[in-house]
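Structure first, commentary second.
A single protein chain has been removed from this complex, and every other one stays in its place.
So that you can tell them apart, the chains are marked A, B and C in the order they are listed, and the count of residues begins at 1 in each.
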Amino acid sequence: MTHVTSMLETYPKDLGTIDRQKLAECIAACFECAQTCTACADACLAEDSVADLTGCIRTNLDCADVCESTGRVLSRRTGASAEVTRAVLEACRTACKACGDECGQHASMHEHCKVCAEACRRCEQACTDLLAALG
Amino acid sequence: MTHVTSMLETYPKDLGTIDRQKLAECIAACFECAQTCTACADACLAEDSVADLTGCIRTNLDCADVCESTGRVLSRRTGASAEVTRAVLEACRTACKACGDECGQHASMHEHCKVCAEACRRCEQACTDLLAALG
Amino acid sequence: MTHVTSMLETYPKDLGTIDRQKLAECIAACFECAQTCTACADACLAEDSVADLTGCIRTNLDCADVCESTGRVLSRRTGASAEVTRAVLEACRTACKACGDECGQHASMHEHCKVCAEACRRCEQACTDLLAALG
Partner (left out) sequence: MTHVTSMLETYPKDLGTIDRQKLAECIAACFECAQTCTACADACLAEDSVADLTGCIRTNLDCADVCESTGRVLSRRTGASAEVTRAVLEACRTACKACGDECGQHASMHEHCKVCAEACRRCEQACTDLLAALG
């Protein structure tokens, strides 16, 4: 998370009233979750039981895409729109919940799904916390 | 839009009750808007008056990212989640409205903003139409 | 391709000596191929024979990502770097060739792979043509 914080600290204008700690945590969680879901989709593809994991792969791919675009939107502070911020956070929370639930069902069978479910839960919580902090 | 339709037509399983025409239009609009917003952000950068267009560039970049992830999520039909679909469509509609409004303000000055505002309006409408069709 | 051309036509500065027709074709091919590969990966996931298509899914996902980033880089004309342009075109050509070859092997069995192989071939050719035009 250090690099996320460093970039927020060197932002040249006032960051406004947003909770910087929660913002940094959410940005870091989005990028972490995007990478983890990309890797989990691929690990599922490598399982002999791939035919039972197609729903998981799909949910992983969606979650990776939504987390990535959300992490990018949140990384931008210039002319930030409260409505767009809220809408992408809601979408990201929804995608992370769906993926955390799905991967959670395979967590006892597949260690990668367990790790991924945890990343999704963290990102879901970080989105929820940031939404709450936005007031 | 032909290639989007071709891929929907060759999908091996039942596509369910979703309105295929509206789905294809929305997918195509998302990818078109993502490209147009990427190009508009760059065209704004090339303007002598770039200092007056920083809000427009930011909104363009957000819209490109959200449209792209939405277009990808919609392109996937396997194990589709109604909640995730709705949430990304809401986020995309919001980002397109913000960008269409912003580019619309510069449309009389900058032709690229005019073209981009139209792409944003089309994508916003396509998201709204697909959301309505989802019931 | 109309929207790609419209944005190139409204670019406020000189586009330089680049072949505009080949540039527009390559940008359009990249976004089309990104969408098609995203949909083909998902269609493969929906096949009963998904266990035989894991290599195809993986190649599709790579090709979608590389085409998308290449389409974005090419859409930007401000301060364009010849080296970066060349490097992303080489990567895109390589990813499209790999995916066209892989999907081509399943084209007789799966119509979506046939459509996708054609999109990959078009994009590979468009990258090759633009690289040649860059001199």
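Following the convention adopted for this analysis, a contact is a pair of C-beta atoms (placed from the backbone, for glycine too) under 8 Å apart; a residue touches a chain by one contact, two chains touch by 3 or more.
Note that the structure is a prediction, hence the values are computed from the model and not measured.
The chain omitted from view is touched by exactly one of C:L8, C:V88, C:C113 or C:A126, namely C:V88. In the complete complex, the hidden chain is touched by one of A:I18, A:C40 or A:V88, namely A:C40.
Along chain C, the points of touch with the absent chain fall at residues 54-55, 58-59, 61-62, 65-66, 68-69, 72-73, 76, 78-81, 83-84, 87-88, 90-91, 94-95, 98.
Chain A residues in contact with the hidden partner, per the touch definition given at the top, are 3-4, 6-8, 10-13, 27, 31-32, 34-36, 38-40, 42-43, 45-47, 64, 68, 71-72, 75-78, 110-112, 114-116, 119.
Where chain B meets the missing chain, the touching residues are 41-42, 45-46, 48, 50-51, 54, 57-58, 61.
One rule holds for everything that comes next: only the chains that are shown with their structure count from here on.
Centrality annotation: B (chain centre taken as mean Cα position, compared with the mean over all protein Cα atoms). Rounded to a multiple of 5, the C-alpha superposition of chain A onto chain B involves a rotation of 180 degrees. Over half of the residue numbers at the interface between copies chain A and chain C are found on both sides, making the touching surfaces mostly the same. If each chain is reduced to the centroid of its CA atoms, chain A and chain B end up 21 Å from each other. Counting partner chains per residue, chain B has residues 68, 72, 76, 78 touching two or more of them.
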